[in-house]
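Take a look at this one; I'll ask things after.
Only a single protein chain was left out; the remaining protein chains are all shown in position.
The first chain written gets the first letter, and so on, giving A, B and C; residue counts start at 1 in each chain.
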């Protein structure tokens, strides 16, 4: 259980999380990016405009 | 023994000639290029200006 | 419409194997040198006025097939990622970017320039890096979906074109050259993930991948040129199963809506690029087949799907 960096509530984490993976905070709905795995560290996921590649 | 395309004299050929190889006509001194090997075919070797590569 | 009514045209060609460029190159060269004849003149055997000026023409090309082939020859796996909305695009890490430069700017561009010169056009190849031809922000992070998981992938060498150095193209066109432009573009924002240079500072600009269709749209917009986008189908079809349903001309909002509804898969990229070209200042966009004897000329004369 890690605290949501947005609202402070605990965020439920499934196993085998990978760095870069996005999880949702069940309390505030924020999208959170896994920025470390040992221990798990979360940060607000960046908004990224979708593009359509080369 | 193949005829020299320059002077018509017979040209002595060693074994294992390769296409592209240059042989000299002992009679007229011409440089001859092996342009075929089965049977051996000779043509006058082109004069090529030497360069100094890339 | 006759070819004579177009002074300035950007031609997008694929560079991929599926789109054979030979016919296009000869056609481009004949349009540039002004010896172009209209369909009427051709059928009547009449020759056009030799004093007639040629079309100012810029070629923009892609070449992702060549990039994939070069990656394979080097034992690297091309990596494609899927975005949350289902669009598949190339993920270009630093090592892949080096191969991208080789294949796109080195091989495909040089081969097209050589082909155009053999066809009679005085072609000059440029990547988006040259003279800052295609510059914009880098996008090094991208949201992707892998095995159903949403992820953020960082280190992508990709960017979005924000400006075109139209002056460089104008200078070359004024001197009678045919510019042949391609990705990469020059991204501002190389600091992220870039290796520091020898003096310890990090490089600000970095060559990155960008979509060639969008590049062609940006160039057409900046030059106020008609964009002829050659592809492997003869235009956009209202019903892709029915060859009689080609959308010939799109001039109203309703027709435009029908066009976007009809465009599927890669064709939707062509339509998005068309929209960007028109918004950027292009008067007209034609999506047409590369597999015609004179694909550019016939596109300008009415083949394909014209969007205004």
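Assume contacts are C-beta pairs under 8 Å (C-beta built on N, C-alpha and C of every residue); 3 or more make two chains touch, one makes a residue touch a chain.
Keep in mind that this is a model prediction, so the values were computed, not measured.
For the chain excluded from display, the touched partners among the shown chains of the whole complex are B, C.
Checked against the full complex, the one of C:104, C:247 or C:300 touching the unshown chain is C:104.
Screening C:3, C:28 or C:207 against the full complex identifies C:207 as the residue touching the chain left out. Listed residues C:87, C:168 or C:272: the one in touch with the omitted chain is C:168. Mapped onto chain C, the footprint of the missing chain covers residues 20, 22-23, 26, 70, 73-75, 98, 101-107, 109-111, 113-115, 117-118, 122-127, 129-132, 167-168, 171-172, 175, 177, 184, 186, 190, 197-199, 203-207.
Contact residues of chain B toward the unshown chain are 18, 20-22, 31, 33, 45-46, 48-54.
We take it that only the chains that are shown with their structure count from here on.
The chains that touch chain A as well as chain B do not exist here; no chain meets both. If each chain is reduced to the centroid of its CA atoms, chain A and chain B end up 76 Å from each other.
The centroid of the Cα atoms in chain B and the matching centroid in chain C are 52 Å apart.
Mean C-alpha position of chain A lies 37 Å from that of chain C. Among the residues of chain A, none is in touch with two or more other chains.
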